[in-house]
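The other protein chains are all here in position, but one chain of the complex has been omitted.
We just call them A and B in the order they show up, numbering each chain from 1.
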Amino acid sequence: MRKMKRVVGLFLMFTLILSITACGSKTEQKADKEADVQSEETTQETNTEDGAGTEPVTIKLFTNLPDRTTGQGFLEQQIIDKYMQENPNVTIEIEALQDEAYKTKFTAYTSSNNLPDVLSVWGQPAFIDPVINSGYLAELNEADYADYNFIPGSLAGFSKNGKIYGLPRNTDIQVVFYNKKLFADNGISVPTTMQELYDVADKFNALGIAPCSIDGKDKWPLAIMYTDFIMKLTGDNTLLPNSIGAKDLSDPNFKKAADAMNELISKDFFQKSFTASDYGASRNLFAQGKAAMFYMGSWEMSMATDEAIPEEVRNNIGAFNLPSPDGAKSKTTDLSAWNGGGYAVAEKSPVKEEAIKFLNYIYKPENWAKGAWQNGICIPAQSYEEYLTGNETEVQQTLTNLLSQATNISGTPINDCGTPTFKTTSEDLSQQFATGMIDSETFVSKLNEALQ
Amino acid sequence: MHKLFSNKWIILSLIAPAIILFAFAILVPIIMSGYYGMTEYAGMGEPIFTGMKNYKRLFFNDPTFWKSLRNALLLGLGFVFIQHPICMIFAILVDKVSGKWEKFFRAAYFIPNVISVAVIASMWVYIFNYDFGLINNVLKWIGLENLQAEWLNPDHALGSVLFVLIWHGFGWGMLIYYAGVKGIDQELYEAAAIDGATGLRTYQYITLPLMKPVIRVNVTLAIISALKQMETVYLLTNGGPGDTTQFLANYLYLKAFRSYEYGYGNAISVIFVIVCILATVILNKIFKSTEEY
């Protein structure tokens, strides 16, 4: 009898907990729904008013920057807080997930046709084309951005048929970061030709230091490197997009670029088992001074201000452009660069007008561009000349010079040029090629196959 | 009594919660999955019905699929023939030790399964590292330098991944066999001792046969679990380098959520379920035929 009572008691408690939480969530949901309905009515009334509205509005922001205390996430949060302060009727709800989780959740949202109002997107065909084509993104008014100083060409990846669907957050340049102290201590100077780079690799290998660290596990850095070689070999930034568009990679330069890349790798240029090294591992290998170079995008300029990195590395970071292979037609100032991450607004958003207003606020040059540059976070996609303080880290200065002197810019890396399926296949192939599992001819022909 | 035990209302009330939950969270999604398996769908826009096209591609045009299936089955065999015997031995040893040690070992051996898989995977990637990892360092230390290898390069990756997966399941396997060992009546051992049975023979003639039902359960679970392996593989190598360490569940995930080939990914999951069912049926047959005593 006692046991029976205990069991019944347990059940009652269970049901009680269940009903409390159920009621709680139901009423909260009801409140949310009412707020949404209210805000929908409001936005229809306050149409194109630019001043702060008075009806409460909730904007959902879905971002791939979970860390709100450093880097881009920090900047984003600051701008959000500022906006909410200036517009007290607006509440911005944030859902933040990192890269992989972000993409999975993104698919969940599109499949249920229920996207958040403002969301992170990548302005590259592999990601954004299907999204735009399915009509998920709201069209933005080009005239709004006349004074925003977007670098020419940066909006291309976010547009279709002359209409803009998103705005880029940063300009990414692929560079070789290097440890100035390790170079200086061993009498090694910055290479300007490919042959010199081979020599540098040999010297570091002899010293037992990995010449260059790369994130081989995530595969895309390897695809970017291949694109870098294509650019550096031909000096022609139309070859790749045209070939992808024509679904034809028969141009002999593709194989030549692969061969050149293979030659570099075969000098033991990368760390051992680089395909097991993920982003964090490869970055820390460099940050710990165990690798002399780190092949990564310009967003890593923030390493110079990252206190978790030992001082003697942090204060000695430089960057140089990957040299051109011998006999190349490119100039040393040709760069591998593109515009990747950005934001867009959902077409079906119940608070579309307010969301676009918020989006435009983020991109006001004094908000994102200034914050990104002056805090050493990343290179914005807008002109930042007026925000140069003269106090930039050396890496920042080098990168700025590279960008301002650039004679040619590669554009979207190969893996992001085609369909999403092509993205994963090309990345897989890049990894297989880099580890020597397939040779350059097979690599190019399989890429070609994947395009069809 | 018979009436009581076949009362329809009572039966319904007993199984209702389970059936509702199951239908909602498992059955309906799987049926939807079956439907999507016959479409071309990127997770956005509209699914386009393509009939058996995905399955044709899966069977005739997708070497990675077969590789991942092979790897998963290899893992299953590894579980059954390597992991389980070790678990069984340790279950018996832990039981034998008794006293305070028994409790300690029982807990200690299970610890890796309490921590999140993300930690375990990071740790192993680290241990396999050529320059700084534990394995190569130990080999150097005991003078077997020439056995050092890049454990995660194309030649060795599969073995390394299999090793980690087999190691990881040790805790669970041991626990279940341990429960089985504990369930054997002490009296049987005493009777056997009186009859003159000693050491190994006791295990051979008493323990093992009485553990048959537990073994059967565990083996079936092992094969299914081998097919389901996803998180660990994803975190360790993500199927790489290339597709040397691709496993079925991981491949499914990649196709569905990375390549935006959601329809294709679902076709894989339908095949997955079929393979599991086949495996269960075959195992049942095997075990029935051994129950002849």
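Note that a contact is a pair of C-beta atoms (placed from the backbone, for glycine too) under 8 Å apart; a residue touches a chain by one contact, two chains touch by 3 or more.
Throughout what follows, contacts and distances are computed from a predicted model.
Hidden from the displayed complex is a chain whose UniProt protein name, among "Putative aldouronate transport system permease protein", "Sarcosine oxidase subunit beta", "Carbohydrate ABC transporter membrane protein 2 (CUT1 family)" or "Thioredoxin reductase", is "Carbohydrate ABC transporter membrane protein 2 (CUT1 family)". Checked against the full complex, the candidates A:Ile309, A:Ile362, A:Ala381 or A:Leu399 give a single residue touching the omitted chain, namely A:Ile309.
Residue B:Met123 is the one among B:Met123, B:Ala149 or B:Ala192 that touches the chain missing from this view. Of the candidate positions A:Ile79, A:Ala96, A:Ala292 or A:Val345, contact with the hidden chain is made by A:Ala96.
Seen across the whole complex, the unshown chain contacts subunit B at 1-2, 4-8, 10-11, 14-15, 17-19, 21-22, 24-26, 28-30, 32-33, 36, 43, 90, 93-94, 96-97, 101, 103-120, 122-123, 126-127, 131-134, 137, 170-172, 175-176, 179, 182-183, 185-186, 213, 217, 221, 224, 227-228, 230-231, 249, 252-253, 256-257, 262, 265-266, 269, 272-273, 276-277, 280. Where subunit A meets the omitted chain, the residues involved are 3-4, 7, 10-11, 14, 17-18, 21-22, 25-26, 28-29, 60, 64-73, 93, 95-99, 101, 104-105, 107-108, 111-112, 114, 279-281, 283-285, 287-288, 290, 299-300, 306, 308-310, 341.
We adopt the following convention: only the chains that are shown with their structure count from here on.
Separating the centre of subunit A from that of subunit B, both taken as means of CA atoms, is a distance of 36 Å. Looking at the complex, you find that subunit A touches subunit B at residues 103-104, 107, 110-111, 130-131, 133-134, 136, 210, 216-217, 219, 271-273, 275-276, 278, 281, 290, 419-421, 423-425, 428, 431-432, 435, 437. Of all the residues in subunit B, the ones that touch subunit A in their complex are 42-45, 125, 128-131, 150-154, 237-238, 240-243, 254, 257-262.
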